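Here's the structure we're looking at; comments come further down.
Partial complex: the chains shown occupy the same locations as in the complete assembly.
Chain nomenclature is as follows: A, B, C and D, assigned in order of appearance, with residue numbering initiated at 1 for each chain independently.
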Amino acid sequence: MSLIKSMADIVRPHRETETVAENSQPKIQIRNLNAYYGKQHAIEDINLDIYPGLVTAIIGPSGCGKSTMIRCINRMHEVIKGAYATGEVLVDGENIYAPDADPVRIRRRIGMVFQKPNPFPTKTVYENVIAGLRLNLPKQKKSYYDEVVERSLRSAALWDEVKDKLNAPGTALSGGQQQRLCIARALAIEPEILLLDEPASALDPTATLKIEDLLFSLKEQYTIVLVTHNMQQAARASDMTAFFMAGEDHKGRLVEYGETKEIFINPKDKRTEDYISGRLG
Amino acid sequence: MHDVELARMRTRKLSAAFFYGLVIIATVLSVSILFIIISHIFMNGIGALNLDFFTQIPKPYGEEGGGIAPAIVGTLIMLAVAALIAIPVGVATAIFIVEYGQTKFATAVRFAVELLAELPSIVVGIFIWALVVRSITGYSGLAGSLALAVIMIPIIARSVEEILKLVPDTLREAALALGTPRWKVVLFIVIPTVLPGLLTSIMLAVARAAGETAPLLLTSLGNTFFNFDLRRPMAAMPLQIYSYAISPYDDWHKKAWGATLLLIALVGIISGAVKYFTRRWNHESH
Amino acid sequence: IPGSGLIKGAQAGEAKNLTGAGATFPAVLYSKWFSEYNKLTGVQVNYQSIGSGGGIKSISDMTVDFGATDGPMTDEQLAAAKGGEIVHIPAAMGAVVPTYNIPELAKVKDSLKFTPETLAGIYLGEIVKWNDDKLVADNPVLKNVNKYIVVARRSDGSGTTNIWTSYLAAVSESWAKKVGAGNSVQWPVGLGGKGNEGVAGVVKQTPYSIGYVELAYANQNKLAVGQVKNKAGKFITPNMKTASLAAQGVTLPEDMRVKLVNSDNTEAFPIVGFTWLLAYTNQTDPSKALALTRMLWWATHDGQQYCEALDYAPLPVDAIKKSEVLIKKIQVNGKQALPESISK
Amino acid sequence: MKKPWMVLREKLKLGKAADPGRLSVIRDPGDRVFSVIIGSASAFVIVLLSAFVLLLFYDSLESIERFGFSFFSGSDWNPVETELNPISFGALPFIFGTVVTSVGALILATPLALGSALFIVEYAPLWLGKIVSFIIELLVAIPSVAYGIWGLFVLVPFMRSTVEPFLQTLLEPIPMLNMLVEGPPIGQDLLTGSVILAIMILPTILSVSREILKNVPRLQKEGMLALGATKWEVLTGAVLPYARGGIVGGAMLGLARAIGETMAVTMVIGNSTTKISPSLLTPGYTIASAIANQFTEADSSIYFSAIVELGLLLLLVASAFNILAHFLTNYILKGGDARHA
């Protein structure tokens, strides 16, 4: 269909030459993952390998379990009342659901950015960035904090916009700036993996594009997982795409996973095609 | 529209207007009650307030003059001690309910808080009498403080619970996702976020306890002299108001009105001050 | 009074605070006493007038240092007290008087006359209007007061009530049968006031009311006080003198627990009683025991001079002698608590 | 290439720098300490509540054993033995006084509170509604004893001289109703007790009803409006039926408070155990005021025990109403429809 063709057109040209990491070691291996909200079975039997150095997009209709999925990767799923998960998630080969695994440490290594920007309202921009350091590490020299703040904000492409406002409250920034601040905050503790749950859904197109550029520049150093309901965004910003969908039983399942280009231009599954062409959702 | 309908419209309109009138009357009545009571207290009480009133101990029966200073001091001491006990327990309970509220135990705690908050205060008096006055201290400021603390705890727990619930989960998740242990999330993220509201609700609980009479009747007894020793009976403004009000002495009536005005002003000042400071706080942080 | 003036100023080793609670009947006197005593010795005696019932209960539970009552403790109550033997130290005598508030009579000089029958009738709820024939018979002024009588009485346990009901029980058979005498009784009628203050308050606030209070409360508040017909058939105005007469010729028991109502004395007011301070003979805290016994001594001797001005009747000499014996019974660690220098 | 997390660890000279891979380590002990602390505070609250019940029960055991059910049905409260009257403790007059005053308060306060709540939620512009509810809720901040003194010196004389005589002339000719106002108007009576309680529970009922009314789905009201209903018809047709359960819940909460209220009532009700009569102008007694008046001087153990049993009764009844109120209001506020859930 023509629509899909035009989608393929907006895939960035450099993606074409990217080598897909089929034979590099996966950073995250998800094995038979099931997640529940009390009695409700939200996602069923997910198996998925996520590779370092790439942006992996998770797409699918509302309620298919995208958020649930990535929250399972840093054990944030279980902080919801009554929620629990079974199965394995291996990070660098180690199961984060092992009985002796410490969720606090896991979350320190796996940064997360949420759909709605959530800077700490009582903290300044500066303090927001180093919040993770302050909470987790012994007190450091001011110069060290200064350095981290500048580096993180630069990485988040926010430094120039806020360098004169470091002492303003985090909530005094615009929505897009707040979201980049949250990314900077996540980067400040130098995680290995960055999970982003619809990070641009609250933002206007300009801010959205900035975030996408940012992801592109970060992916060399991090393993990035991006949940989005915006097809164009998935097509533009990701290297791999996983399509999830919930069945009649409301359990979310992985329908198709592969290179973004393939998924968008040549989906193997009829449901993927329908969804991407806008017939579903 | 049909004619019948038009005719009916008139009576419907009329009844709507009539009931609107009733609603207005109810509102005006309800609102005016406050003004009536406050103006009586103000007019009758203002005349009693002079330097002696604040600095002197009560005079013997039938002699004019003197003041209620021991009662003012006693109320402040007992409130302070009660707050010292009740604030940590109340806040901790609220934190438990909100942040760890998934268990059956937490539900039971909530329920207990709910029931304690609505216990008649005279029952609290009996309880502290039986537990403390009878077997430990005799009538004492400490017993009075404990009674006030028991009254404050559930009020604090309940209002702090409401306040903590206002903190969006996204904020907790933001902190958790940074790899922060739960207790640090609570202490360094959740509580600072709502600190002004927290202080307000705590102070309102203190203010409410300030006016309690019935439990003090059975625990702190009263005192005609200054007393700073918690082990001995202590005077309190509500007690003084009660005994002066029911007496036949005109001078005491005046003092009772004065003390009432003072008590209400105290409650008003506490809540006003809290509002003022929290507003400043909010201005500074935003 | 022999034995007065021995206490002048503070004493080493004496506690600086005492807590007492109980009768409201003598509270007018006590508040004066303890204010003076504080000036004299620096000891703060915190007396809370919560009613004799409260005094008895507080001393029995040992929640206070001393109690006070004007209805003597019963043998059962004495036996139930937690801290051992309790002595009744007489402090003063006083009259319990009918007091009323009838706006029409505000200007009338003469006070109303009450008989045992009318008082019992009113409190039994049998006489309900001020212009009842029985009342009008002695008080023609009431003929036109066609108003319901608002009866006021105590809501708390009270020695004043004890004296009042003992009197009614002594003079009215049906009262004795139906209601009886005691600190708290089942009242057939009436508004309850807490303490003598409360009853006086109700009478003062409520037109057409009648109540009974210790004379001091009525006089200090300029309430109208009624005359009462005594055993000899005379209408007696209550005052310090007619109250004192009630104790004349009565042999006082060693423990001083005695009721004085319905005196045989032809000039005596018939509703009179002692009021007592209650203390344990076995004290554990030497400094408190010292402060307590000194205070008791002062009250029963020097303190008596304040009675007259406040409309109480001072103790008869005989009663003071007996109280000295009782005060000396108070011991701490097996030794008399009162200093030898005073008790000589 | 150096992984970023290794840079951080090296900079901070953390011991584990060489081993970024191990996830499973001993957890932060802070969490355990913290949860123990707040857990024990919470446990304390439960202990406290249990201690209330147990202690009051223990101290009233003597009375419970001796009088059993007759404690609630007997109307003789007689602490003194006489020829005709043995010692007995029957709390019926107190229970009667409590029921009459608190139900009376409810009858007086509910229309006012509901009317004001309707005004605030349905009629007034936002700013006015806020002011009105703020003012009425300030009534909560007035201490009980302040209501008492106001009641004693202002309300009682006003009731005695104006309201009660007026009611008597008004109801005199009406059979049955005239029984409610028999006897001399004293001012200190069940009626005045009800009025003062009504004022005190007004803000409680108001704030619950206001929340409930706010929670009536807008769609329900608009559905009615769109049919051409007047405002009043919307209220009676769509709002009140929906909110009924919650408003009853608010009233229950008010009732629970009225039942336990002590000082203000004590100061205006007359404190009299005299015979139970239908007239609201007779002085009465409530359970709470009986405790306040008699607790400190219950000088025999059975008397004391009977007073404590009154306290226990108060505790149980207030809690029962509180639970009921809770159930009724939460049902609505949490979205359950009282009839079809």
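The definition used in the following text is that a contact is a pair of C-beta atoms (placed from the backbone, for glycine too) under 8 Å apart; a residue touches a chain by one contact, two chains touch by 3 or more.
Keep in mind that this is a model prediction, so the values were computed, not measured.
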Taken as a whole, the complex in this structure file has the formula A x2, B x1, C x1, D x1
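Operating definition for what follows: only the chains that are shown with their structure count from here on.
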By C-alpha centres, the chain nearest the middle of everything shown is B
Greatest Cα-centre separation from chain A belongs to chain C
Averaging C-alpha coordinates per chain, one finds the centres of chain B and chain C separated by a number of Å equal to 39
Here the gap between chain A and chain D, centre to centre from mean Cα coordinates and rounded to Å, is 51
Cα centre of chain A to Cα centre of chain C, whole Å, reads 85
Contacts with two or more other chains occur in chain D at residues 27-28, 152-153, 296
Flagged in chain C as touching 2+ other chains are 21, 50, 58, 193-194
The chain C residues in contact with chain B across the complex are 17, 19, 21, 27-28, 31-32, 34-35, 38, 44, 46-48, 50, 58, 61-64, 193-195, 197-198, 200-201, 203-204, 216-217, 220-221, 223, 310
Interface with chain D, chain C side, in the complex: residues 21, 50-58, 60, 76-77, 80, 125, 147-148, 150, 155-158, 176-194, 202, 205-206, 208
Per the touch rule above, chain B residues touching chain C in the complex are 59-62, 133-134, 138-139, 221-225, 227, 229, 232-233, 243, 246-249
